[in-house]
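A single protein chain has been removed from this complex, and every other one stays in its place.
Up next, chain A:
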Amino acid sequence: MPRFPLDNPDMSTEEEDIEDAEDSEESGSEDEPISPEKGNGKQNAEESKIIVQTAFDAYFTYNKAGRVQTSSNVYSQLVLPLSAEEYASAISSATKEIPVVEPIILQGKHKETIFSRFICELNEGFNILCYGIGSKRRVLNQFATDVCSKRGHVVVANGFQPEFHLKDMLNSIESIQNVDLSSTAVDKQARRINDFFATHKHHLYITIHNIDASPFRAPKSKSILALLAHNPRIHIIASIDHINAPLLWSTSEIFSRKSEESRGFQWLWHDLTTLASYDFELAFADRSSLSGAHTGGARRKVDTITAQNATAMSETAASHILASVTQKAQKLFTLLGNYQLQAIENADDSASTDLQQFGMAYDVLFRNTRDNFIATSDTALRSLLGEFRDHSLIVSAQATTGSGEVLWIPMRKERLANVLQSLSQHA
């Protein structure tokens, strides 16, 4: 049975309890993770030496029909998410202890060889795609500034940034030509760039970090890139990190050579394993959320919104906002916060991270505020809420059941309690 090497009290099946007993002897040697075959007696261990398990076997072993048996521990309940500051200080203190492995290809002569190979292949009409574990940003940037910039114009695009848009890259390219941006449509802009570089004296080298990022996955972006990539005077060197990134292009796109009427990339693939951390690429990830680094087109937006709803607001930020609003507004916040806390406590399924269900309907809130002399009219209440909404301390959405608006505070239970407590102390 696949499982983690640690003894786990919550694992409930009998079979596993037996395994646990067996494993506890082995667990002294923590260097060896316990593989699925282990723990079934010596005979099996011998057999497993003869019969080598392949990735296919593993796939079918792990994807058997039936329930997946894992423990019932819930991470977000048992571990309090880190705030951004805590995370940053912890990582900076940890960097001294983490072992650093520097691949040979990034050292001295090897790097020069690789760079000279890249530039030669680029100039010979290929575009380059770098894959492998580790952030390739630093290496490619160095290639762009040290090598490409001596041969032509260079544009570097950070595809991994969530707010990146293809237009940023095109605008950057057009800033070379010093022409007025008469057309704002991206495809026209791309065609104009293509025409410009068809006759321009100097070449253009485009470095794209993470061409597999969601802004580049759209068919439109792909066709624009394909148009630029086929231009004999435009060269693209890009990096990919996602394991399924090669699925982005069809074989004809991958092999299509630079010529008049073709659209394609003519990729050459290079293994550029740097083993460097992705801290810069993930600078935008929400470190307090498990899915904070997930990169998936439409899904991602939903994820970031829910993630923000759950944890984005820190205690300090909330107290700053609360300190700057009127007393009435503070009272309104306390009212809503207490209601929400109560709702969370009353709820059975406390594992859920969706706070919307604990929110208060607008009309209920209005009635409550009128009863407590916080706001006497709809306009007054809306103006009180305005400040909070601007800072996302209170968010609202259309109710999923029934009609009307639902308002809630996007803060985890413990944090909300802390904020309310400090607010009452100040008052």
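One rule holds for everything that comes next: contacts are C-beta pairs under 8 Å (C-beta built on N, C-alpha and C of every residue); 3 or more make two chains touch, one makes a residue touch a chain; residues count from 1.
Just so we're on the same page, contacts and distances are computed from a predicted model.
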Given "Origin recognition complex subunit 3", "t-SNARE coiled-coil homology domain-containing protein", "Proteasome subunit" or "V-type proton ATPase subunit a", the protein name in the UniProt record of the chain not shown would be "Origin recognition complex subunit 3"
Looking at A:133, A:341 or A:380, which makes contact with the chain not pictured? A:133
Missing-chain contact among A:194, A:277, A:338 or A:392 belongs to A:277
